[in-house]
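And now, chain A:
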Amino acid sequence: TNGGGTGKAASGAHQLRLAMVTDTGGLGDKSFNDSAYRGLQMAKSKFDAEIAVQESKSAADYQPNLTVLADGDYDEIFAIGFLMNNDLTEVAKNYPDKHFAIIDAVNPQPNVASVTFREQDGSFLAGALAAMVTKTKTIGFLGGIDSPLLRKFEVGYAAGAREIDPNVKVVVKYVGSFEDVASGKELADVMYGGGADIVYIAAGKSGLGAIDEMRARPNAYAIGVDSNQDALVPGKILTSMVKHVDVAVFKIASEVHAGKYPSGSVQLGLKEDGVGLTDFAYTKALIGAAHIARLAALREAIVAGKIVPPSTRDELAAFTPVKL
Partner candidate 1 sequence: MVETAGAALEAIGIVKRFGTLVAVDGVDLELARGEIHALCGENGAGKSTLARILAGALAPSAGRVASDGPVGLVHQHFELVDRLRVWENVVLGREPRRGLRLDAAAARERVRSLAREYALDVDPDAVVESLPVGIAQRVEILRELAREPSTLVLDEPTAVLAPREIDALFATLRSLAARGAAIMVITHKLQEVISHANRVTVMRGGRVVLRAATAETSLDAIARAMVGGDVPALATRRAVTPHAAFAARDLRAGDGAHALRGASFEVRGGEIVGIAGVEGNGQSALCDAIAGVVPYAGEMTLDGEPLRGNPGARTAAGVRTIPQDRQREALVLPWSIARNVALGDHTRPPLRRGWSLDRQACDALATEIVRRFDVRAASIRTSVAALSGGNQQKVVVGRALAHEPRVVIAYQPTRGIDVGAASLVQSRLIEARNAGAAVLLVSFELDELLAVADRILVLYRGAIAGEFVREGFDRARIGALMAGAA
Partner candidate 2 sequence: MAELLDFFQLALVKATPLIFAALAGVICERSGILNIALEGGLTVGAFTGAAVSFETGNPLLGLIAGMLAGALLCGLLGVAATRFGVDQIVAGIGLNMLAAGATAFAVVVLFGAPGATPEVHALGSAGETALIAVAVVAALALQLGFDRTPWGLRLRACGENPQAVLSAGLDPRRIRVLATLAGGAIAGLGGVFLSLGELDLYSDGMTAGRGFIALAAVIFGRWTPLGAAGAALAFGALSALQFVLQRSGVPSELMQALPYLAALAALTGIVGKARAPAADGVSL
């Protein structure tokens, strides 16, 4: 096999070798690529795993990137992002002895483990929280580029707000880029200036600018996304809707380390702790115990299937609050 110029473990014990392919967002996207990478790094420190990352410049790179890694002797290869699903199918067929995992998509191949998330579930709670806490009865959602994935966040959030108070206005804006930090800040300025006091920021690096704007404004709050961003501006980020890509990646890595190669698909929602809100480390007092308790009740309702948060704009239009 093809060991490349990489160092081998000195001892006879097998060293765990893990690799991932990013989508075109690449490392540093402040979103799921970074989160997956954190998962790999956890495995590195925990199991002394050797890790490698292949970044993709275009959609045409996915297949060769996966193939290059399949040619190397990696124990598990992670495909980060739904865009790679078709290419992964090809590669998984060509390399039936290799093991793969994909994030955000379901792949039917026997040697692929699939992990998807119910972003709308966690976003629903975020929306509910925002609707409870808002003083201006106006809250905002700030997305990166309008896309079906982002709409799961947007729509779940709006539904959660509606659940609490149909009169709360949800302002939705998209930066048009995951990288335009300045525009992120300016849009946040427009949203806060327009009366929203809480904005759910799901805009990759553009979100850095939005948080910057929020920090400078009194009575302005944000909800973070993907990873726990609460500490970025303690007390002003109400919570973060975490999507535990890192945990999922690490979990698969642990199983591989233990000699089991997972396959099949799992959908991680609130119940599985795949998504969820953070622990309000800095904002408990601000939010208040009553609201926190109510959020817990909502969470239970979703876990129990009593509330099914919508994931598309059509479903949102049809969504009626359950009114627990």
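In this section, contacts are C-beta pairs under 8 Å (C-beta built on N, C-alpha and C of every residue); 3 or more make two chains touch, one makes a residue touch a chain; residues count from 1.
Criterion applied: all candidates are chains of the complex that A comes from, given by their letters.
Bear in mind that the values here come from a model prediction, so they are computed numbers and not experimental data.
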Touch assignment for chain A within the complex, options 1 or 2: 2
Chain A - residues contacting candidate 2, complex: 26-30, 34, 146, 172-174, 176-177, 179-183, 185-187, 189-190, 193, 205, 208-209, 212, 216
